[in-house]
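Complex shown without one protein chain; remaining protein chains in place.
Up next, subunit A:
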């Protein structure tokens, strides 16, 4: 079928986008790539029904589809093996419902996290998800299960997402969960699609539990000599009765490290706990109501190599030391930053680093994380590094995961190859 024929079929499926979205389907331009792979068409549905019609048409036309939200993580994961159509969720945006009294909201997937935060702040509420990359959307945060410092208190997207609407590869619309926090009816498909990188379906709407915005917050920071010392200090904080919202370490490639504890609560409570934290961390610890530089951001920039390292909590100091030692051994500058309070660290290496040495470092980090029950995943890397390393590393339950993918997307139409084991 000639290209314009496909375009016509997609446009017919979308059946006009209405005045605010007049032509939801277009031919892709040079910017419409996913991890370097060019697409042929872009469609921007404005609601679930239109998205379903487009996915049905894509199935009929045998088009491979990858979803794009804010585009902040399009270079994460492996490049799609096949790509015809980008489903752009930027028109699929907006708050469907905010029931302040019930502390829940229902939002469309393309809604930007910062815009949602501004809306909810009006009711002194929040969706307690950090946004490490500005401009990211709800759908993107869910698809990658990305997390930031406050996961220590509030959990991650998988914990806050209580209901989901998704469109399957065959265009069928399905719901799971609902609008109440306590709900055990049926399978928790919201968890299944969280962190699935869009390989099981297009998430169009999400219901989240919300939290009140804290009346007060304080960041207590102590600078120390190295990453491992920061890790040990973090362990001391965990053992105390401070109930922090976040417990972060930051160990830049240039040396030195810092531990920061975020406390949230009532003004009187936060003041008392901040003082107790300062005493616990040591005399030169400082308290501030402003976040320190780099707070909640990944320790890498566009084009760099970004990794996620996980560990059992008791293994965090050791992992920090091992990671630093491995980087030194391979003469690579490694920046480490992350949630020592939950066992999730992020690591960055300049994109210009020699791929062979990066490969050796990844192997060493895999050994170091495996020793503390964790994993090392390469989230993003330049093509030369992708060619050298397996991004995901060993995955438990991979055979079951393949069977799940096979059931949900038997023709491997959704982001094929982006996920673990080539799923």
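The rule is short, and it goes like this: a contact is a pair of C-beta atoms (placed from the backbone, for glycine too) under 8 Å apart; a residue touches a chain by one contact, two chains touch by 3 or more; residues count from 1.
Keep this in mind: contacts and distances are computed from a predicted model.
Colleague: Missing chain's UniProt protein name, "Putative aromatic-ring-hydroxylating dioxygenase, alpha subunit", "Amino acid/amide ABC transporter membrane protein 1 (HAAT family)", "Glycolate oxidase" or "glycine dehydrogenase (aminomethyl-transferring)"?
Modeller: "Glycolate oxidase"
Colleague: Just to verify: which one of A:94, A:269 or A:422 makes contact with the chain not shown?
Modeller: Of these options, the touching residue for the absent chain is A:269.
Colleague: Which of A:68, A:168, A:297 or A:324 touches the chain that is not shown?
Modeller: Checking the options A:68, A:168, A:297 or A:324, the one contacting the hidden chain is A:168.
Colleague: Of the residues listed, A:46, A:150 or A:308, which one is in contact with the missing chain?
Modeller: Touching the chain that is not displayed is residue A:308.
Colleague: Write the list of subunit A residues that the hidden chain touches.
Modeller: Answer for subunit A: residues 99-104, 124, 145, 147, 155-156, 158-159, 166, 168, 170, 172-176, 178-189, 191-192, 194-196, 200, 211-215, 235, 238, 241-243, 265-266, 268-269, 271-273, 308, 310-315, 342-344, 369, 372-375, 377, 392-393, 395-401, 403-408, 419-421 touch the chain left out.
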